[in-house]
Every structure is written in structure tokens, then in C-alpha cells.
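Accompanying notes for the structure given below.
One chain of protein is taken out of this complex; the other chains stay put.
What follows is chain A.
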């Protein structure tokens, strides 16, 4: 399987290189859908220039990257294009191997369930064969690399690509059962933007599952492992934060990076829900709604973990989707990451209800974003409400997509337990509803 993957990599790198050399690169680097105040390349360059001038990059309101990014690009600023292409390649390869390992796990669990005869007979249709699952890792890598969102994000040199690479490495190390690396990469990605801290729960659940420790608060080994993981995670986070302090010699970066992410002072339009909401918010309620919106991102962790404690990889997908939709400055790069997981759940297609509508809406909105932006800012014939409406629609479509996959997943699990063709008491065909 290495050969097709290499081909896909070469094609992806070629596409990106062509776009880098064309005149579209500057145009794409300024699109608000692709870059946000947190990860724009122009701001990285500005921060490095301020550092050369002797002024702290965090003294103004332009630079909101972490000090480790300064450190990285201090050496790599001339090779930026290669760095971002390499980050995309690393993400794709990491996802490839992670999904491959996960598929092996799924097949093994299925085999045990079949042998233990826990599956009702008529749901054998839902069993997946290795043949069906053979091309899934390649599809995942292809979807990530050739997704227009990813390509745009890479050509714009948005540091979202680096964040995605770190999250992909975290997923790979979790699925490969390496708790220490998983904790380190999770600490790095939390350090970059705060929201991946919610990925702690699926990581812990997965590692417990692989070690055959039941998720039960009465078991001592559960608490012991939890403590170990928490210690590794917090330790690496502490080390990284102290390293950042010593890099520039001050704690300025904490309010500039994390204060900025949490308090949303910059209202540049993007594809998220925060900007217009806080542009039009009454001052009296601003803090209240800011807290509500930020809690909204973190708050689905516990319920989702309880519901999906046997399926931690699906939980990772759900968490990534929730973060990408509800974070304060989303970009299309974040969306590309969770969308690359969709081929893993391709077997759920028979239970998806809204997929046609959702995909049409997503395509239409992606096409309308630049059009309405141009009409608002350059032509002046539309106003901000047009762009805002498309933002709303785009987010509703994403929410429907995610909840549709969740529904399909739960339904398949239900069928695997109770059988595919269900009958009512009088023998006629039954319909399943959520009650």
C-alpha cells in the first residue's frame, strides 16, 4: 500500500507547488475564510520583524502565535513553503497509519464478537469485511491531501496546517498505544490552541480500552492510569510553557495568545459564529455570552464520553468536529481535518438521512463565501448580513453533518445489538425512533 500512498503524496505536493508559484498564492493568503488573526502568515512575518526591531512581538495586537512558532520560523522562514507542505504530508501519513491500525482493531473486535455469537443473525449484513476496509486508509490520506480546503490552507501558509499535523501525530500515537507520546503531542496541540484539551477524554478512553482496563470508577487501575496520563500531560504542558517563557523572557504571550483566543477582541469576519455575534452584542451582556459560547465548546466532552465510551475513535472525530465548528476563530483548515475522517465511517451510508442536503449546502456555501465577501467589501452593494447569513448556513450544515453521522453510528450499534430487521408486536415491520 505504500505505492499508492506515495503517488497521492506526489500529486498533492505538485498541486501545492504549482499554486505556490502562481499569482493565486497572494490572493489566497488574504482570504478571511482561510486565515484568521490567529494563524495568518502575514502576522508571523510581522512578529518576526518586530523581534528583529527589538520590540516584543506581543506588544502590539498583531501577533498571536505561540513562542515556539517564533522559534521554529526564526530558522525556517526562508523555507516556509516546504515546511507547510511537509506538515500536510506528515498529517496525511500519520492519519494513514492511524486509520490502518484502527481498522485492524475493528476487525479483531468484530471477530471476537462473531465468535462469541453476540451478534443477532440478521445483522450479519452489517459486518464489514477486510476487503471493504482495505482502501480506507488511502482514502483518508487522499481526502485530506486533495481536499480543496486543505490545499487553500497550505497555499496560504496558515499555521493551521502545523496544528493539524500535531493533532494527527497525537491520534497516531494514541492509536499505537504510546501513552507518553500521546500526552506530549496533546500538550503541544493544547499549547497551540486551547481547545484540543477536550481530546484528553477519548485518548484516555482508548488507551484504557487497549489495556483492557474497564472504564469504571470503582476500579483502582482506572484511577491509576488516569493519574499517570494526567501527570504526563500536565508535565509536558508545564515544560513547554516554561520553555516559552525562557525564549522571550516574559509572560507577555499568555494574554496575547490565550487571552486572545478566549476573550475574542478581534472581530475580523470568518466562517465562524463569534464575529458578528460579538460585533452586535450589547456591552452589558458581552461577558455573559462570551462565557456561554466558550463553555459550549468544552461542554459536550463529558456527555459524549459517557455515550461513546466504547468507541473512542468516533469520539475523537466528534470532538474534532465540535471544536472546528464552535471555536472562536475557525478556518477551513480545521474543517478539513475532521472531514478527512469521513471515509472511516463510510459503512454508515445506509443510515445517513440528510447527506445529500448537507453536501449541497456545504458546496453552495463554499462557493458563495467569496462572492458575498466581494459584494460586501469591494462592490458595496451587499452588506454584512449577506456574509453572515452564509456563515450561519455553513455552520448549520456542518452541525447537521456531524449529528447525522452520530445518528447513523448509534443506529448501527443498535442494529448490531438487536438485529437489523425489527418487527413490531404484531409482526409488521417496525420503525425506529429516538425516544
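In this text, contacts are C-beta pairs under 8 Å (C-beta built on N, C-alpha and C of every residue); 3 or more make two chains touch, one makes a residue touch a chain; residues count from 1.
Criterion: contacts and distances are computed from a predicted model.
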Name per UniProt, for the chain absent here [options: "Thioredoxin domain-containing protein 16", "Nucleoporin NDC1", "Phosphatidylinositol glycan anchor biosynthesis, class T" or "adenine phosphoribosyltransferase"]: "Phosphatidylinositol glycan anchor biosynthesis, class T"
Contact residue for the chain not shown (choose from A:212, A:282 or A:356): A:282
Selected residue (touches chain absent from view) among A:107, A:241, A:368 or A:396: A:396
Per the touch definition above, residue among A:21, A:74, A:177 or A:307 touching the missing chain: A:307
Where the missing chain touches chain A, by residue: 42, 50, 53, 55, 59-62, 265-269, 273, 275-283, 289, 293, 296, 300, 303-304, 307, 325-326, 376-377, 383-385, 388, 392, 395-396, 399-400, 403, 406-407, 410-411, 414, 422, 424-425, 430-435
